[in-house]
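One structure coming up, written as structure tokens, with questions to follow.
A single protein chain has been removed from this complex, and every other one stays in its place.
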């Protein structure tokens, strides 16, 4: 139950080299991604019209996708362009999916191609900006994409799932504020004069700031459809204005989450962190990425087991507390999109 | 097809430490076991009413079970007791299963709690008795629990499955005697003036008795519902009275089998041996346990493959020979219990 007429992050550019296609299922569509002669990414249905072989097992030859079984070559629009000894003019074309490389990601539109509008790809202010650095990774998770949205729109789970890194009891104690804002849902939590948890102590030290002083902390989660959650997170030395404090006394960043359905009950989860400090420090980028990789791995078992529990008890109604308002409003937005699509 | 209004062995006490729950499916019920502040075991449905997370992924905090996702804490009766920032008085309770720790096992009643009567937990005379020692283990087996009952109520299989340890051709040659006795089924076999097989040679040596003399041997299998099989086994130097011979000339013990359905086609199989000699010899307990572990492992492939064969040929009627009378009568008892339950 996901909108198909939408842009989803399908891959990072490095996953699609010049000579080899990438096979990946997105919103239940099996897709072979490859680069044409101009280096632009193309996305075709992963099914060779000749004998049904997956095109993603093939090769890229002169900017065409050559089937690895009997050699039919397809162009970037899905049109047959060559096959030794065959009159390919009568061959059917392969379905093509709109695809765009932008902001350091490959975006695909798995639904009706006619409706695809590149202008609808969300702006990412930090992407490619010289004052910012980005590092991230990819997890495959066996859960409904909405469980991951719930997860990210209710950070009280940090106290329990991430007790040793970013969790702290003060999160629980600060009630979140949630609101819909046009096509976005925002839920935020601000904590004042609290100790910094280990992850943020590390970040403060990285900024040359003391790690043992009280801080103000914030989490501002912003969901936009179909399944993107950007979270402004940070700490500032207490009493300096919190989120609005001057850069010199705070450590902050944006947690980046693109949640792409693979099937109804599995996702490609592209996670990362964009930061506005020390953008040229590649070692810091690596170190943050590894820290985030470990923290986000802590969610996976919980989400997969929650998914199995919900499948086993399909009739159970879950509770909707104030902390669940972000996920609840996000689902309401999605339901509207789905209704419009069907 | 198992009675649910019955006590089943769910775990051994060491599987449920003070700080962590144990998740285990019993008779198709997903259950989280944990210890309250008084150390008593509690059993709750393994589904958090907040968002459906498995409670067994949580922690035990001050004798309450804290959900590992967003921190809802449940008491030993399943009642919500705390969640930061929430008015838990309106929260629903979680289903609680009757559970008792007794005789060195944790017993659970997966059916209608109102009917649970602790007095119905079977007595185990040897449990905790100073003259007896017990050692055992747990196997997970993918078969209907009745196939394991059949297995244990027809020990002719020892000749073929356990040819190198407890099997011997004389078992086949001694026809079993089977009878129903109240709510129990007993099948027994007595063999006279035969050589001792390797396992019993070892036991005789352990008793300081010769291992190369003819012996009398017995196997007295006692099934009681829902799925417990206790087997008196032993050998005595031949001509001294067999099962009734004086302790000094025999080696004997009780094979203990609790067969707990996990689902319709898988079980938790608690096996062990209780002996009335050298009760303080822990090394002997370990050595017997390891011997039994190896012998019982020999049954697993056969039972799992038999299960798959029966699933593939559901219409086939099996034979009921005299050696199958124990299993046949046990199933008749179970059918009566199931009819009464439905």
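We just call them A and B in the order they show up, numbering each chain from 1.
In this text, a contact is a pair of C-beta atoms (placed from the backbone, for glycine too) under 8 Å apart; a residue touches a chain by one contact, two chains touch by 3 or more.
Quick caveat: nothing in here was measured; it's all calculated off a predicted structure.
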* Among A:50, A:190, A:293 or A:308, single out the residue that touches the unshown chain. => A:50
* Structure fact -> Considering the complete complex, of A:91, A:139, A:192 or A:277, the missing chain is touched by A:91
* Have a look at A:30, A:100, A:138 or A:220 and name the one touching the chain we're not showing. => A:30
* Identify the residue among B:161, B:229 or B:295 that touches the chain left out of the display. => B:161
* Structure fact -> Hidden partner sits against subunit B at residues 150, 154, 156-157, 159-161, 169, 172-173, 175, 301-302, 305-306, 309-310, 312-313, 316, 318-319, 321-324
* **Hidden partner chain, residues of subunit A it touches** => 30, 46-47, 49-54, 57-58, 66-71, 84-86, 91
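To be clear about the criterion, only the chains that are shown with their structure count from here on.
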* **Geometric centre distance via CA averages, subunit B-subunit A, whole Å** => 48
